[in-house]
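With one protein chain removed, the remaining protein chains of the complex are shown where they sit.
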Amino acid sequence: MTSTAIKFSFTQLATELERVRTNTPLVHVLTNEVVQCFTANTLLAVGASPAMVVAQEEVADFAALADAVLINIGTLYPERLAAMQAAIASANAAGTPWVLDPVAVGALRYRTEAAKAMLASRPAAIRGNGSEIIALAGGLGGGKGVDSTASSASAVDAALALARSTGAIVAVTGAIDYITSLTTIVGIAARRQCEQRQTLRRCAPAQNASGAGTAYAVALPRAPPLGEQEMVLDQEVRPDQR
Amino acid sequence: MTSTAIKFSFTQLATELERVRTNTPLVHVLTNEVVQCFTANTLLAVGASPAMVVAQEEVADFAALADAVLINIGTLYPERLAAMQAAIASANAAGTPWVLDPVAVGALRYRTEAAKAMLASRPAAIRGNGSEIIALAGGLGGGKGVDSTASSASAVDAALALARSTGAIVAVTGAIDYITSLTTIVGIAARRQCEQRQTLRRCAPAQNASGAGTAYAVALPRAPPLGEQEMVLDQEVRPDQR
Partner (left out) sequence: MTSTAIKFSFTQLATELERVRTNTPLVHVLTNEVVQCFTANTLLAVGASPAMVVAQEEVADFAALADAVLINIGTLYPERLAAMQAAIASANAAGTPWVLDPVAVGALRYRTEAAKAMLASRPAAIRGNGSEIIALAGGLGGGKGVDSTASSASAVDAALALARSTGAIVAVTGAIDYITSLTTIVGIAARRQCEQRQTLRRCAPAQNASGAGTAYAVALPRAPPLGEQEMVLDQEVRPDQR
């Protein structure tokens, strides 16, 4: 793949964030036990309205009311998985976009099977680290707990394959963050090195990305239908080019 | 209703807070997954001793030992609901005051029915936003997830009705916070505007209020018995009058 530098306009980003702020999207969050408060704060900070509704008795009703649904399987167990499946089905029936964060997929079979089965319900977006995206795409992703043992760059082909097979926008977070649709892949290398020793560096920024991404997905069109598209561009933003 | 300005004495508040600090009340907290750490910190900050005990196997024992019980239904599900019901029954048997925070009641049926059923067990205090209080009192509260679509002012009549029917002290949080017993309603407009864009503005301040309120309820007498009282005063504190 060839890499072409593009300039990223902060005005464009500001406009998109303003859309989120203006619409205050209601985000149905089904996430892991560790980051619930942080994800709620992140969504509030970008102007969304998060709500953690978890009972199988009410997730379907709430996913239909919501503007977006976040599914993060970090601390998955059977009752919560059943709630997630009900929320996804209801979101799809209502045309609500939903985002999948496949935490530690590849490292553990129970969650790997659960996440792969969710792909058939076509998430609007998927966010994972290198190991998770490779494993979700069917490869051997490795992974050490919730940490990646594969670079994000090494997961770009898997991300593109996953985008084509599911129709989702796929984001791979790492030293460089990659975001791909069916026709474009963009790399963002703006993450500061100091974050490498920051608390929650492995966990929270990722949740952060998927939490805020859920609000953002509200306004995004779904990826185009499967099958016909080709990769036409492989773009990458390098810090020194911005 | 006529509104009469009253002066609020900070010395009086300081004295009441000092009572909490001196007694270090043991607060049994059954709250939602998002705010557990924040609620624990808030209770510690005011001098209480919080403990999150959740198993159906031990909630009854602990509610009987505790000085107050907080029930927040934000992330309700059947096992936790059963634990809450057991804690409430034990609290009532032991004469322990308990506080109800009816998160998102009105927006979702499962929790609305659960919260309404709890009213028969006579909470010492209820804290909700406008939509939640209106819905809990039997009206159409609206609500968008955990956010209110009704002003706190519009829920004052519902709060008074709820106070009369349950005997509870009822607080409605919003731009103005209202606190009502059977005979008095006080409005507090001291919340700073900057909080409107603060993280956790929708979620944590409310939990904060009910968490600290639980510790405070320890020292408060129960509301007088139902039926005979009339509203005799509708008081409101405005910021410029303090």
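Here are some notes:
Residue numbering begins at 1 within each chain, and the chains themselves are lettered A and B in the order written.
Just so we're on the same page, contacts are C-beta pairs under 8 Å (C-beta built on N, C-alpha and C of every residue); 3 or more make two chains touch, one makes a residue touch a chain.
Just so it is clear, the structure is predicted and the values come from calculations on it, not from any experiment.
Considering the full assembly, A:A107 is the residue among A:A107, A:A135, A:A163 or A:L182 that touches the omitted chain.
When you scan B:A55, B:A93 or B:A117 for touch with the missing chain, the hit is B:A55.
Along subunit B, the points of touch with the absent chain fall at residues 26, 28, 33, 36-37, 40-41, 44-45, 49-58, 61-62, 65-66, 79, 83. Hidden from this view is one chain, which touches subunit A at 32-35, 37-38, 74-78, 104, 107-111, 144-147, 199-203.
The criterion applied here is as follows: only the chains that are shown with their structure count from here on.
For the pair subunit A and subunit B, the distance between mean C-alpha positions equals 36 Å.
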